[in-house]
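Of the protein chains in this complex, all but one are displayed in their positions.
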Amino acid sequence: MSGAGLTITGRAAPHSHAGSSVDRIMLQVCLALVPATVFGLYLFGWPALLLWVITCASAVATEALCLLLQDKPLSRLRDSSALLTGWLLALTLPPWAPWWIGAGGAAFAIAVGKQLYGGVGQNIFNPAMLARVALLVSFPVHMTTWVQPDLLSSGAPGPWAALDIVFGGGIPDGVTGPTILGEMKTAQGAGTVSELAAGSFNWLDSLTGSTAGSLGETSELLVLLGGLWLLALRIISWHIPVAMLGTTVLLAAIFHRADPAHYASPLLHLTSGGIMLGAFFIATDYVTSPSSKTGQLIFGAGCAAVLFAIRAWGGFPEGVGFAVLFMNAFTPLLDRYCKPRAYGRNLRGRPTVARTPARKVR
Amino acid sequence: MFMATLVLTILGFTLGSALAFAAKVFAVAESNPIVEEIEAMLPNSQCGQCGFAGCKPAAEAMADGSADPTCCPPGGRALAERVAELLGIDINTLGESAAPQLASIDESLCTGCTRCYKACPTDAIVGANKQIHAVIKSACTGCGKCLDACPEDCIHLGAETPDLHNWQWPKPMVA
Amino acid sequence: MEYLTLLGSTILVNNIVLAKFLGLCPLMGVSNKLSSALGMGLATAFVLTLSALCGWCLENYILRPLDLGFLRILSFILVIAAIVQFTELVMRKFSPILHKALGIFLPLITTNCAVLGVALLNVREDHGLGESLIYGLGSALGFSLVMVIFAGLRERLALAEVPATFAGTPVALVTAGILSLVFMGFGGML
């Protein structure tokens, strides 16, 4: 397996390795998504499970097809990056969306968002978010039809009814409802945000996730848990999540203090929508975020600024996808201009000068 | 109609005069120093391996784009890169330059006729009458003029053989 | 505040390149390297702002009083061409390297539809002098922003292993499309 095409003696040091691997990293990220996913599936029932399976399967199948078309080894599938993309996309979809949303979105994510750029590690935009944004723009109705989580009630669809929902007739009447961010958008127009906060917004529900929303985004708590696990494993660093959440809180706090009738509290911003998933799983995507720590801080703050702008003033109720994609576009520039300071050089890359000239005068 | 013509005429005249004035103020000395710059970079050994009559015609050809910067074998990759940079050509779009060649004298055949070192444009061959000649590697551009001059046919061109001092790591092939 | 809103809106929401799809020629042509993209962006920005200003003056002091609206496009092009020529002269004097790097694209600013487009849009929207200036400046900044972002992306794409079929312009066009999609996120704002 001297895969580098060199003889053994031609291999440069090191002759040892930490033992990390891409496969393991991707798998661990998937594992970190499990709690939030399981809860989402429990909350939204059979149609959600079907949608999740379809989306993941479509992602993997598209990846396999693209690899075949490019004569690349199918063993690349083993890194499960396609599975992760499909999984993340599924978590951001409305839980009872029709099958073609999931299948088409995942295919778009892999084919256009990833393989078109040369496959894993080469893409510029986060594939899952790209697909979500493309779907949102193309099918605004399907992408904003949310169901109220009421699995425990007798009205929950069984497996057969679920098949009908996902593959056929669509969502029956009477189970849909707005997300808290959707309500906020309406309230912003009317200047009744403060009443909303007092009324239908319950931060505990919002945090634990028993609210209307995307398949796996509703429970900010469980997503946060997975994210913290990744942090503990050192798979992600704290820079992007902290910068993103911190900036959101800061901006929300400033505007909320200034005008509570039009701007929601930081608590609402932090506990609703896809912000946790975005901060811990999507913005931290290795490929599309900067490598340097300074770059990551700016990246996270930028994501939060755009996210807040869209939530507060934009036409869409949720802006995580747009925000992350927007900052993805800046990643090459951030990588270029936020290099870490090199040893023996100042911040501008010039060699440091010894404080005292050490040349001996003889 | 008259008004329109008048307005356009005045407008054109005003802008034209302004531009003429600006051209005077921001005038740049017109010359083509590029050919001279390239010529200064070339080995100037007039070896003719590029297919041109000498280094100046080659420089002219490189400047107007009819010859590639890689066309000078003695200059090698280093020269090609500098010329490409001067001309604003992406070096990666150019093909591989020929590997630098070195002349070597087969000592068993050399008669010490001194013809090769008289022909050498860089004085890279040492020796005296009736003595076996040798090539100084650091001065040889591999132009091949000595090959034509040698009556015994004892000079050969070849790429430098790698040894521990000039060996370097190959480029790793990664999937 | 009103001007600020207009500025923000022209930079992000109604970005001249990604929302109005004007000025795509230099976007594809000069975005291979960050330095030349920035130079092009600034040169175009200069021309754009100046021509928006000149266009407004021409419209309000000559064309409208003399009722010569039909000469608008013709005279605007005349003015723009003159400004571009002027820019080229200045650039050749002070930054010959950039002048060489931009090459044919510099005189082609004349035919950059963004420049004429902004001048004409100013007339159509009936902007005042200040608004015209801000509108021109905002469009110019938006154009420069997109140029710089796009150049950064393309520099990275140049090193990526894009499948041969898509390498070069195709993937750049796809990327431009995605960027446009991303900028739609600002829609409805302002």
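For reference, chains read A, B and C in written order, and residue numbers begin at 1 within each chain.
Throughout what follows, a contact is a pair of C-beta atoms (placed from the backbone, for glycine too) under 8 Å apart; a residue touches a chain by one contact, two chains touch by 3 or more.
The definition used in the following text is that contacts and distances are computed from a predicted model.
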{"item": "Protein name, per the UniProt record, of whichever chain is missing from view (\"Multicomponent Na+:H+ antiporter subunit D\", \"Ion-translocating oxidoreductase complex subunit C\", \"Hydrogenase\" or \"Peptide/nickel transport system permease protein\")", "value": "\"Ion-translocating oxidoreductase complex subunit C\""}
{"item": "Visible chains that the absent chain touches, using the contact criterion stated earlier", "value": "A, B, C"}
{"item": "Interface with the unshown chain - residue positions in chain A", "value": "1-4, 6-22, 24-25, 76, 79, 81, 119-122, 237, 286-287, 291-293, 335, 339-345, 351-354, 356, 358-360, 362"}
{"item": "Touch list for chain C against the chain that is not drawn", "value": "158-159, 161"}
{"item": "On chain B, residues whose C-beta touches the chain left out of the figure", "value": "41-45, 74-79, 81-82, 92, 100, 114, 117-118, 121-129, 136, 138-139, 141, 162-172, 174-175"}
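As a working rule, only the chains that are shown with their structure count from here on.
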{"item": "Rounded Å distance, chain B centre to chain C centre (Cα mean)", "value": "40"}
{"item": "Intercentroid distance (Cα basis), chain B paired with chain A, Å", "value": "53"}
{"item": "Chain A-chain C separation of Cα centroids, rounded to whole Å", "value": "33"}
{"item": "Junction residues of chain C - those touching two or more other chains", "value": "none"}
{"item": "Touching two or more other chains - residues of chain A", "value": "none"}
{"item": "Sites on chain C touched by chain B in the complex", "value": "58, 62, 66, 68, 70-71, 74-75, 78-79, 82, 85-86, 89-90, 92-93, 96, 100-101"}
{"item": "Footprint of chain A on chain C - complex, ascending", "value": "34, 148-149, 152-153, 155-157, 160-163, 166, 171, 174-175, 178-179, 181-190"}
{"item": "Chain C-facing residues of chain B, complex", "value": "3-4, 7-8, 11-12, 15-16, 18-19, 22-23, 26-28, 88"}
